[in-house]
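Apart from one protein chain that is not included, each protein chain of the complex appears where it belongs.
The first chain written gets the first letter, and so on, giving A, B and C; residue counts start at 1 in each chain.
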Amino acid sequence: MRIGILTGGGDCPGLNAVIRAVVLRAVRDHGWQVTGFRDGWRGVLENHHVDLVPSRVRGILARGGTILGSSRVNPDHLTSSIDTIRGVLDENGIDALIPVGGEGTLQAAHWLSSHDIPVVGVPKTIDNDIDCTDVTFGFDTAVEIATDAIDRLHTTAESHQRVMIVEVMGRHTGWIALHSGLAAGAHQVLTPETPFDIAEVCAGLQRRFEAGDNHAVLVAAEGAVPAPGTMEFDQGHVDQFGHRRFAGIARQLQLEISRRLGADRDVTTTVLGHLQRGGTPTAYDRVLASRLGGRAVEAVRDGKYGMMSALRGTEIELVPLADAVARLKTVPGDTCAELRALL
Amino acid sequence: MRIGILTGGGDCPGLNAVIRAVVLRAVRDHGWQVTGFRDGWRGVLENHHVDLVPSRVRGILARGGTILGSSRVNPDHLTSSIDTIRGVLDENGIDALIPVGGEGTLQAAHWLSSHDIPVVGVPKTIDNDIDCTDVTFGFDTAVEIATDAIDRLHTTAESHQRVMIVEVMGRHTGWIALHSGLAAGAHQVLTPETPFDIAEVCAGLQRRFEAGDNHAVLVAAEGAVPAPGTMEFDQGHVDQFGHRRFAGIARQLQLEISRRLGADRDVTTTVLGHLQRGGTPTAYDRVLASRLGGRAVEAVRDGKYGMMSALRGTEIELVPLADAVARLKTVPGDTCAELRALL
Amino acid sequence: MRIGILTGGGDCPGLNAVIRAVVLRAVRDHGWQVTGFRDGWRGVLENHHVDLVPSRVRGILARGGTILGSSRVNPDHLTSSIDTIRGVLDENGIDALIPVGGEGTLQAAHWLSSHDIPVVGVPKTIDNDIDCTDVTFGFDTAVEIATDAIDRLHTTAESHQRVMIVEVMGRHTGWIALHSGLAAGAHQVLTPETPFDIAEVCAGLQRRFEAGDNHAVLVAAEGAVPAPGTMEFDQGHVDQFGHRRFAGIARQLQLEISRRLGADRDVTTTVLGHLQRGGTPTAYDRVLASRLGGRAVEAVRDGKYGMMSALRGTEIELVPLADAVARLKTVPGDTCAELRALL
Partner (left out) sequence: MRIGILTGGGDCPGLNAVIRAVVLRAVRDHGWQVTGFRDGWRGVLENHHVDLVPSRVRGILARGGTILGSSRVNPDHLTSSIDTIRGVLDENGIDALIPVGGEGTLQAAHWLSSHDIPVVGVPKTIDNDIDCTDVTFGFDTAVEIATDAIDRLHTTAESHQRVMIVEVMGRHTGWIALHSGLAAGAHQVLTPETPFDIAEVCAGLQRRFEAGDNHAVLVAAEGAVPAPGTMEFDQGHVDQFGHRRFAGIARQLQLEISRRLGADRDVTTTVLGHLQRGGTPTAYDRVLASRLGGRAVEAVRDGKYGMMSALRGTEIELVPLADAVARLKTVPGDTCAELRALL
């Protein structure tokens, strides 16, 4: 028996823990072999891989990034290459494939599975927006890093009577923004799920100032947007290199809030960006990622393909990939209200 | 409406987050008032308290310890003082009491509740051994600190070819030991749930050495014990000040393993002790503690007494105190096997 | 005897440690009293102050920011207000003033001293660019934060074969960039002292790629500039609120390097910004700040006015304010060469 594994999409603390768990359990418990494909799906398409023996995964548990590399591959490219994929898997004697990745990677995994390729997915995203799992690994680390950063910014905001806007990750969902905002004692949190009214945001700031507080910390998910018609908003454009060029929500908020509060009020911006994606995972994410990887090997052992390992309560269970990719897990309204009430 | 709150038992990161959440939600959302009793149950018995207004809880979210202080009170002392307790609560116009604490505090809360005192409990223990809640706050911080410490010890163990024994908290359960041991890549983990055979422990070490690894990291919960008859074991005694004097499992392991492996093999010990209990909570614990506190206020609003707020999956729910204190939540055999398989 | 103290300019980890040290030594050792002026020089101009007793400084040693607040005041405004300043100091019975601040604050201190106001300065800047002291407090914390951030970005750069540009503080000097760049294993560091040639920067990147390394980390001080005529460069402008609007060197580098390396090469940017200024100081900075504050009190005791406390080797000494403000301490060419040789 030989398992193939690949890591796709954006960086995420815990990827190496998954790889290590898959290798240790496959080799040590079952005597199987493991092939690691390089740079996500690209390694499958280009037949670029490495043999993963236990000594190769020693010491990687605590390391950020992925020893296999990653890439973003156009899904259309994958679906049009199914014969190539089948050929590479056959050539390397791969009996089952474990793709570790976010929405795109899991969509591809689901599609391959529906074409009779034996696949078990492992969900990965710092954004926590994959459905059918309570939490994804990487999220806890991202929240911890953002919280630590906001903790630091608080003292400066207070000493210098500033409004500090912190932009955290979350293009479609406010999980990181709400959790780090609550954890770090932010005063307002803006999320993609609930378009904001800039007049209300500023009114909230004014109430703080009138109550004698001369500073404020505002956390905005990168995907937060103003309610239509409430504020000028530049949605960005795609440049000549295919990169999205976007002033960013934090910068646009800074200008608008400055304009509304007047020149006396110092408004500054910090964009955490890639800091939230790299480096050593928290203990929570190391344990979660290891368990998800271990469970995927058990799924292979039991021939449960087309499934994804997932956290449900305190247990790691298997859920159908089809269910997991059917929708994005946004923050439910109740949860959002519960967390905001604690700000 | 006036809520009383107290924090009992050992220190635990997140206590201040609970206090803050209770005050903010009670005062801001309901216009109630909050009385904080000093030093756990002692503050109730001695009518020692402080008024908790929102300005009093500002900035405490990220701070370790408890602004109310804590103490350990003999439960017998409580049950014999129910008239005193009733008197103090009446005198201060307390309509509902929120005790935040571990097994002892919650037992007392349950007992008071069964005597018609309106009580909602909030579970607290770094050991994670309270039943009916997926996780307790403080646990994530303790695991993170232990993991960070073991990460550091790893490099020394490797550079100096040592066996390093790390003693972590967990008098009755192996939650911290298993999670931090897995997260930090320990090679063996000893827990109270499964008495260890010292011969097997040493055989495991020998297998590592023979495979070419010249170091090992062994994590032991403070409550780990040898299987009867397998090793001399001093269980300690209580000294003239009522403190337990105990050489500690790590120290006893060190001597026994040194004896068995021979003088060439350097065996050292680190006891993390109180480091795991203090200081700023992780973001995870700040969020969890805040949510548990907020839910307790809702329980008071709904008149749901005799309950405890608890994490179930991703939701905060109410569970009967009676159920929560009926047994200690040890690590289930399956979970233990799952985590050990990933070491 | 009564000492006045104020903290001016940008935020800097260690300010509270200076305040604490001044209060403890003045009150405890000499029985003096201490007045804290609010928000830097503004508190002197507006006679806004607070009595600083030891209980007021308890627990602030490890806290970022400044309990006195800070502000940036136009130096012209100060020099035209010397009578106001004299009046406020007399009215409050201030026998000596200890301004804690960067270049602007110390220039003002020097000017006041030359007008017979008894002043002892304490140097403060995360940029480490004040002359006559080996190091300034705040610098070590800023370098540590930047290093920790670059450590995290490394793993993502490597996993995703990226060029990562990290912009750190240092408007006029490259101290933070060189120290954090060296500490975190950056591959190139751009400093204000040495205008860079973008062709050489890109040639260096190409050499790495050709040697088989598919990623690179480039650290740029915010004040780094291209050599004249080597690259288009937007120097920014001042907006309607008096704030400098500037695309930033990192963003401009990103566009230019993307253009030169081609669309295949992913180039990303992280701007650390205020993260480097806030939060708890490192142990190094807590000790240094405490020692500098303590020495300033001794200077007052000895009537050594017009001086600044400074680190020289392992000792805290007094140097003339006139010398300290005569020039900015840029990174000497030899030191720059020494540190770059270790990249």
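Here is the rule we go by: a residue touches a chain if its C-beta (ideal position, glycine included) is under 8 Å from a C-beta of that chain, and two chains touch if they have at least 3 such contacts.
Worth saying up front: this structure is predicted, and the values here are computed from it rather than measured.
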For the chain not depicted, the shown chains it touches: B, C
Hidden-chain contact residue, picked from the options B:Val135, B:Ala149, B:Ile198 or B:Ala296: B:Ala149
Contact with the hidden chain (one of B:Asn92, B:Thr268 or B:Thr314): B:Thr268
Candidate in contact with the missing chain, chosen from B:Leu61, B:Val100, B:Val143 or B:Met164: B:Met164
Hidden-chain contact residue, picked from the options B:Pro54, B:Gly69 or B:Pro320: B:Gly69
For chain C, residues in touch with the removed chain: 21, 24-25, 29, 59, 61-62, 134-135, 140, 143-144, 146-148, 151, 179-180, 182-185, 280, 282-284, 286-287, 290-291, 294, 312-314, 316, 335, 338-339, 341-342
Residues of chain B in contact with the chain not shown: 10-11, 15, 39, 63-66, 69-71, 145, 149, 151-161, 164, 240-243, 258, 263, 268-271, 273-275, 277-279
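As a working rule, only the chains that are shown with their structure count from here on.
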Separation of chain C from chain A in steps, with touching chains one step apart: 1
Chain of greatest Cα-centre distance to chain C: B
Closest chain to global C-alpha mean, per-chain Cα centroids: A
Distance between chain centroids, defined by C-alpha means - chain A, chain C (Å): 34
Separation of chain B from chain C, taking each centre as the mean of its C-alpha atoms, in whole Å: 41
Whole-Å gap separating chain A and chain B, where each centre is the average of the chain's CA atoms: 30
Shared-contact residues (touching 2 or more other chains) in chain C: none
